[in-house]
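Mind looking over this structure? Questions follow.
Note that one protein chain is taken out, while the other chains of the complex remain in position.
Labels A, B and C are assigned to the chains in the order they are written; within every chain, residues are numbered from 1.
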Amino acid sequence: MKDLRQRKIELFQQNNKDKARLLISCPDKPGIVATVSEFLYEHGANIIQSDQYTTDPEGGTFFMRVEFTMPNLSEFEQKLESDFSTIGESFKMDWHFAYAYHIKKMAIFVSKQDHCLMELLWQWQAGDLVADIAVVISNHPDLGPTVEQFGIPFYHIPVTKETKDEAEEKQLKLLEQFDIDVSVLARYMQILSPKFIEAQPLKIINIHHSFLPAFIGARPYERAYDRGVKIIGATSHYVTDDLDEGPIIEQGVQRVDHSYNAEDLKRIGRSVERSVLARAVAWHLEDRVIAYKNKTVVF
Amino acid sequence: MKDLRQRKIELFQQNNKDKARLLISCPDKPGIVATVSEFLYEHGANIIQSDQYTTDPEGGTFFMRVEFTMPNLSEFEQKLESDFSTIGESFKMDWHFAYAYHIKKMAIFVSKQDHCLMELLWQWQAGDLVADIAVVISNHPDLGPTVEQFGIPFYHIPVTKETKDEAEEKQLKLLEQFDIDVSVLARYMQILSPKFIEAQPLKIINIHHSFLPAFIGARPYERAYDRGVKIIGATSHYVTDDLDEGPIIEQGVQRVDHSYNAEDLKRIGRSVERSVLARAVAWHLEDRVIAYKNKTVVF
Amino acid sequence: MKDLRQRKIELFQQNNKDKARLLISCPDKPGIVATVSEFLYEHGANIIQSDQYTTDPEGGTFFMRVEFTMPNLSEFEQKLESDFSTIGESFKMDWHFAYAYHIKKMAIFVSKQDHCLMELLWQWQAGDLVADIAVVISNHPDLGPTVEQFGIPFYHIPVTKETKDEAEEKQLKLLEQFDIDVSVLARYMQILSPKFIEAQPLKIINIHHSFLPAFIGARPYERAYDRGVKIIGATSHYVTDDLDEGPIIEQGVQRVDHSYNAEDLKRIGRSVERSVLARAVAWHLEDRVIAYKNKTVVF
Partner (left out) sequence: MKDLRQRKIELFQQNNKDKARLLISCPDKPGIVATVSEFLYEHGANIIQSDQYTTDPEGGTFFMRVEFTMPNLSEFEQKLESDFSTIGESFKMDWHFAYAYHIKKMAIFVSKQDHCLMELLWQWQAGDLVADIAVVISNHPDLGPTVEQFGIPFYHIPVTKETKDEAEEKQLKLLEQFDIDVSVLARYMQILSPKFIEAQPLKIINIHHSFLPAFIGARPYERAYDRGVKIIGATSHYVTDDLDEGPIIEQGVQRVDHSYNAEDLKRIGRSVERSVLARAVAWHLEDRVIAYKNKTVVF
């Protein structure tokens, strides 16, 4: 199975060997688009897709994502970046080039529930989610065999109140060892410490099983049932120090009615969670998400 | 215009002259459906639609709505109810017959915004909302001319902190005078007193401009914008003492993205509010909604 | 893995050992609900859920689904059915009792694409889809190893124009051998012969990769792309002689825009197909679907 995936990844890299995305945030002022597109044109790039957004044309923040191709791009990465740095400085940009053929290394954190994990693994296997899923980490051993069937290393790191610090150190060491770019909490039922989060800012994606900011915190489906809502939802967001308050990447909903009990809400919710998380992760992998303040721009 | 509406109502009454709905809530136990359907059969009724729900077959609460026709029903209302009362007692039912040809008298409360009011008036004029809209009450004079174009009396009752008690007394007097069955708060931007609400339990329908319980309270669209949600919504509910906490009748949502500012959210929200409120009011008018605890069963 | 599933099925059977559904279609006339509910009450049954629908209270067709529990039901199946047969005759009913603890035996037909198959297998493994998936049949060998990982027999029966009759005979023999109740075509890219279909009326469920009746026939995503539609969909239906014209059980849709090419539509479509087919199959397994003419009633 691993070989097939390896071949798929190589095929993807081959098909995208000249493709990159340039991501920019900066204070808005006239001339940004002209300067950036002129720069790309002069460097022989062909723009495939370009999106931009400004919070306010006068004095707001400007965001841009440009997807382009450039012949023999991999040989020119350094030159491109060094040439662009003067533009970046003059406009006070936060910028980076993301090369499509550099496949992102992903870690998945799970507890006992498998539905979000399985959706990711499955889309990954189908080639719909392009990532290098390098490791799965869990505070329970249950999903080990499933994960290993996919040829992915599985680490069982139990977490108790007493061992939490130690466990997080082990986890961080694994993230370092596998050179992880992004961590996905696929219904990982543990609250991460500020220290852990700060070590990987905007690199941890969570799925919360409610339509935030409704039902922040624990047991959202039971509380949705008690409140008698007619629609339930799920929210995928970057993890920050504030529990369930990080920048929202994607949300999804599903209609329910009085005849659904809390178990039904959970069952339906699982399906919403799966698709919301998978979309959020895919957009992150395609460099479509820019976080600012407590929000996201999704291009 | 009034005559046309009058003719529509008369036509509706003619078409529904033998139609009624029986609504029941009671402790669940075997034999309820058998007893009720046997009763209706013996009284010559033909069941058109029957819905039921139990919170728990063992010791839960049972809800039922039966829509039926019965020849010359209007002559037998009293007999039907008196005959049914023994069944009602033996099963400890909360029950009532609602006759489709008794058109409900409605009051609408508004402030300055017209979109929810207009949706109701318009659906009413089109014959999609079958009610007798007897009066519109507002704390501002602005919508008077619009309402009067529809041939409906409009009362401007200003409300200030000082005059609130007095204003509510005037409002209650109007509700009595017009023999109102249901009041709809169509973006009426005033908080009603417990006294006012208790005078008409489960007879006041509100539209809240957020997907409750997210953004309870004031300025929900601004807060939705600040939170960066990807979906906004509206909620229609019965008004109880607890602000924005009454039983939810209906909710609706609409996708948004980072490019929508607070004004855009309001504009899109208006469209969601209109349709959610209109659905909730229609269901109430068709006797489809049974409230229990802080929830609703919508058949 | 098989033992876990076996235990889940046994647990389900244990939890549902006294539960059944009575399904009825008949000419509408007064007294049906009263007679049926009286019958169930006298036999000691407790109604959990009851749904009904009539195409026309006067002279139309009446449909009913009653879910009930009855102590020691499995010992009384025969008595129940023989007692009910007189009622059935007098109302000219098409009726049957479906016992929840009799798990339906399912066959899945696939070609090379795995997404619909995997969704079914996965929901089945999670216990969300209660069936005994007895066999998977394919005209290609590709998905054999995947299926066998789940402990399910996989039969590769190649189909060519020349061998089609012979292949269908082999398939029918397998359906008989495994005592199959329902066959699911999970993107099985072959047209079945009338003979094959007639052998199992309303027992074959298909997923069509378009929002029928739009794009009947082959290559629907390519045609949706060419037409520039703004929403794509999928349709699950019972298979009849008329290609893509059988009674629709469920449909689902997803918004798209000009930037999606035909491959994107396929990718998004896969996700719609998965969920639509899984819902349709679940409803069939729970005896919620009654077909009449070329439509379905879904209770």
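Keep this in mind: a contact is a pair of C-beta atoms (placed from the backbone, for glycine too) under 8 Å apart; a residue touches a chain by one contact, two chains touch by 3 or more.
Note that the structure is a prediction, hence the values are computed from the model and not measured.
Contact between chain A and the unshown chain involves residues 30-34, 37-38, 40-41, 44-54, 57, 69.
Contact residues of chain C toward the unshown chain are 53, 211-215, 226-231, 233, 247-253, 257-259, 294-298.
Residue positions on chain B in contact with the hidden chain: 49, 114-115, 118, 122, 126, 128, 149, 259, 267, 270-271, 275, in rising order.
The rule is short, and it goes like this: only the chains that are shown with their structure count from here on.
Superposing chain A on chain C by their CA atoms means rotating through 180 degrees, a value rounded to the nearest 5. Both copies, chain A and chain B, contribute mostly matching positions to the interface they share, with over half of the numbers common to the two.
Among the chains present, the centre nearest to the common Cα mean is that of C. In this assembly, the C-alpha centroid of chain A lies 43 Å from the C-alpha centroid of chain B. Residues of chain B in contact with two or more other chains: 53.
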